[in-house]
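Take a look at chain A:
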Amino acid sequence: MPSANRSDLEIRSLTKRFADFVAVDDVSFTVPDGSFFSILGPSGCGKTTLMRMIAGFLREDSGDIFVAGRSIAGLAPNHRPVSMIFQHLALFPMMSVGENIAYGLKRRRVAKAEIAARVTTMLDRVGLPGAADKRIDQLSGGQKQRVAIARSLVLEPDLLLLDEPLGALDLKLREHMKVELKELQAEIGTTFVYITHDQSEALVMSDKVAVMNAGRFEQIGTPRELYYEPATAFVAGFVGNSNGWSGTVETIADGTARIVTDTGLGLAATAMGPLAAGAAVRVFVRPEAIHLALDEDEVAGLDNRFTGRVERVLFDGANSSVLVANPGWAEPVTVLLPQTSRFRGLDAGTQVRLGWDAGQAKCFGARS
Partner candidate 1 sequence: MRSEGRLALWLLLSPALLWLTLLIVLPHVDMVILALSERVRPRVYEFGFGNFAEFFKEPLYWHTFGRTVAFSLLATLATFLVAFPTAYYIAKLMRGRAKSLAFIACLLPFWVSELVRTLGWIILLRETGVVSTLLLDLGITGGRVEFLYNDAAILVGLVYSSLLFMVVPLVTSLDTLDDSMIEAGYDLGGNGFDVLREIVVPHAVPGILSGSIVVFMLTLGNYVTPTLLGGKNSLWFTEQIYNQFITRFNWQLGSAFGILLLVASSGIVWAGLKLSRQSLGTVIGR
Partner candidate 2 sequence: MKTANVSKGLLAALVAIGLGVTAASAETLRLITWGGYAPDDVVADFTKETGITVEVTLSNNEEMISKLRATGGAGFDLAQPSQDRILGPQIEYGIYKPLDLAKIDAGQFIASMLEATKANTTVEGEVYGVPHVWGTDGLVVNRAAAADVKDYTDLCDPAYAGKVSYRLKRPTLIAFAFAMGMQPFEKYKNIDAYEALLGEVEKKLVACKGNVKAYWEGADALMNMVRSGEVVAAMAWDTGGWKLNNDMPDVTFVAPKSGALGWIDTFAIPAKGKADDAAYKWINYVMRPEIAARITAAAGNFTASKGADQKIEGKLKEQYAESFPPEAVDNIKWYPPVPAGLEELEGKVLDRVKAASGN
C-alpha cells in the first residue's frame, strides 16, 4: 500500500505555448493518492492542454510531471501509467465491448484466459455483466460511459484522466452519472483527475478542485472552500452564482471596506487581501446571502440595505429566485426566494427590501 503522504501526481512549473499564446502558464500542483481532483475552468482556459500534456499527447515547453514519484515527462503516451477517458469516449466501434476492454491487456501480452477473466470481472464491476459480446452501437449513453471507464480501469492505471466525459449525456443521466462516478472512484481508489467547465460536476464529485483561468490556477481547494472562501475575484464569480459590482475603495478599517460602485452606490464588504483606499475592486454577494424582506424592520441590523422592485420571479422549486431592480444598479440583483408562505404571493412589481452583512459581501482587488 502506498504511504499516506505519497503523491500520485505532481506537476511542477508546467508551461506550454502555442505561437505567442501561453496556454498553460507555470502551473504547479499535487494530487494526493486516491483522491478525486477536478480542474474547473471556462473553455479556452488551458485545462485541456494541461490534461493532454499529462496524458502525453502534447510535449510541455518546460516543467515536469511526476506520477508515483517518477517523472513521466519524456515518455510516449503508451508508456505512461496514466489512462484517459475521452470527451466522446473514443470507444472502438469495430470491436465488441469485450474486445474494447481487452485491447489494453492484449497490448501488455496478458495471457488469453486471464484477459477473459479480467474483462468479465471488470464488466461486473461497472454493472454490465454479460455485455462482452455486444456491439458498441447497441449500448446506451450511460453504458458506453461505463465501458470506457472499464476499458481504462482494467489496466489498473496509477491515474485516470477524464476529459468532460459527461458532456454528451442528457441532464437526467448526467446527474445520475455524477453520483455513480464518485461512488466508483471511492470504491476502486484510483486517483481521478477530471476536467470540466461545469462547476456542478466539479463541486459534487471532487475532493479538491482547481479553478483555472487564462493558463493559471486561481485557487485549489475543497468545493466548500472555493464556494465560501474564494481567493480571487474570478473564483468568486465563476464558482456558484454571485451578484457582482465594480467599484472603488473609499475607506478601509478592520478588514471591512467601504466602497462606492461605478454607479454611485455605497457598499460595505469584507476585504479579501490587502487593499488600500482608492483601489479598484470587484464586490460579490451570493443570492442566498441576501436577506429578502417586505418591511424595513426586518433588515434593520444589516450593513447593506436597499429598496427595490421585483422585476421577475424565476420559479424553480427549492432553487427559485427573484430578480430585484433598483434605479441605482446597472443590473438587477438575484436573490434566493425563501421557501416561506410569506413570499408565495410575491409578484413582479412588488416593493421589497434587501439587506446583507459586510461579512457576506467579499471584495477583491480587480486586475487591471
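The candidates came about this way: all candidates are chains of the complex that A comes from, given by their letters.
In the analysis below, a residue touches a chain if its C-beta (ideal position, glycine included) is under 8 Å from a C-beta of that chain, and two chains touch if they have at least 3 such contacts; residues count from 1.
No experiment lies behind these values; they were computed from the predicted model shown.
Chain A shares a touch in this complex with candidate 1, selected from 1 or 2. Contact residues on chain A toward candidate 1 in their complex (touch as defined above): 55-57, 76-78, 82-84, 86-88, 90, 92-95, 103-104, 107-108, 151-152, 155.
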